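All protein chains but one are shown in place.
On to subunit A.
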Amino acid sequence: MTEKPTPPRSFQEIILRLQTYWASRGCAMLQPYDMEVGAGTFHPGTTLRSLGTKAWAAAYVQPSRRPTDGRYGENPNRLQHYYQYQVLIKPSPPDLQDLYLGSLEAIGIDMEMHDIRFVEDDWESPTLGAWGLGWEVWCDGMEVSQFTYFQQVGGHDCHPVSGELTYGLERLAMYVLGIDHVMDMPFNDPQAPIALTYGDVFRQTEQEYSRWNFDVANTEMLLKHFEEAEAECESILSQEAMDPKTGKRIIMAHPAYDQCIKASHLFNLLDARGVISVTERQAYIGRVRALAKKCADAFVQTAAGGFEAA
């Protein structure tokens, strides 16, 4: 057995250790995507890069927003804005489970003392037209990660298959650090001259966004933005591949996908405002999925998507 690492002392130390670990295992350290997303999977570094034939290995932190989960910073475990740590490797390496367990060791979970289990949990994203098989990983009965082998994304069969790991960072860190309320968790080193807790950083924003998400957001505007994002996405993808200005073949899969992400988040906001009925819900999800599929279709026609000019 390798030497056991010392226990981490703060939220950010856990993030830094994951970064170091996955960097040392050859992943490209991407940065968070600069748009509002519901989960790390929406980052084009996962959604689009899991498509096509090109190999890929990346890891990143992704701030994620789930407006309906807002609790004004009062619930010990629920937040409308939180961090996910995301790893995507294509093709999935044969030792991905061991690599993953190594990352738990790296953040101070001692395999000799804890009970780690892989419990069936098949993943599906109706908005992305994506699904995969895998597990939720339990540590002493707590779900600490999602582990998925992507089978389909945007309606396309994944070939090769990507292995995706998603860590819910707040929950994982609270467990490792032994914290009961997320707002009490040390964000930086508790011995630092200016020690900050998670609450110091995020309590106020949780309150502000909870109020806006639930009661104030202008639903007419959100609806209009949704339609606009949808229209722009379609319009981008309807352009000729040949750019008349440069004379080059430039398919704009990424700008189109940005609009898809936007539509998805706007839908989430509308959902939190309670203006979407159960039946409409399916219809909206279907509209976002249609965009995601078209973006996937476009991406596999690009070089990054494995397209080779004849």
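Quick note on the criterion: a residue touches a chain if its C-beta (ideal position, glycine included) is under 8 Å from a C-beta of that chain, and two chains touch if they have at least 3 such contacts; residues count from 1.
Throughout what follows, contacts and distances are computed from a predicted model.
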item: Complex member absent from the view - protein name from UniProt, among "Heme exporter protein C", "Glycine--tRNA ligase beta subunit", "histidine kinase" or "ECF subfamily RNA polymerase sigma-24 factor"; value: "Glycine--tRNA ligase beta subunit"
item: Listed residues A:Pro63, A:Pro91 or A:Gly108, member touching the removed chain; value: A:Pro91
item: From A:Pro76, A:Pro126, A:Pro190 or A:Gly286, residue that would touch the chain that is not displayed; value: A:Pro76
item: Candidate in contact with the missing chain, chosen from A:Phe11, A:Tyr82 or A:Tyr175; value: A:Tyr175
item: Which of A:Pro8, A:Gly40, A:Gly70 or A:Gly132 contacts the chain that the document leaves out; value: A:Gly132
item: Interface with the undisplayed chain - residues on subunit A; value: 76-77, 91-94, 97, 111-120, 122, 132-135, 139-142, 149, 151, 158-161, 163, 175, 277-279
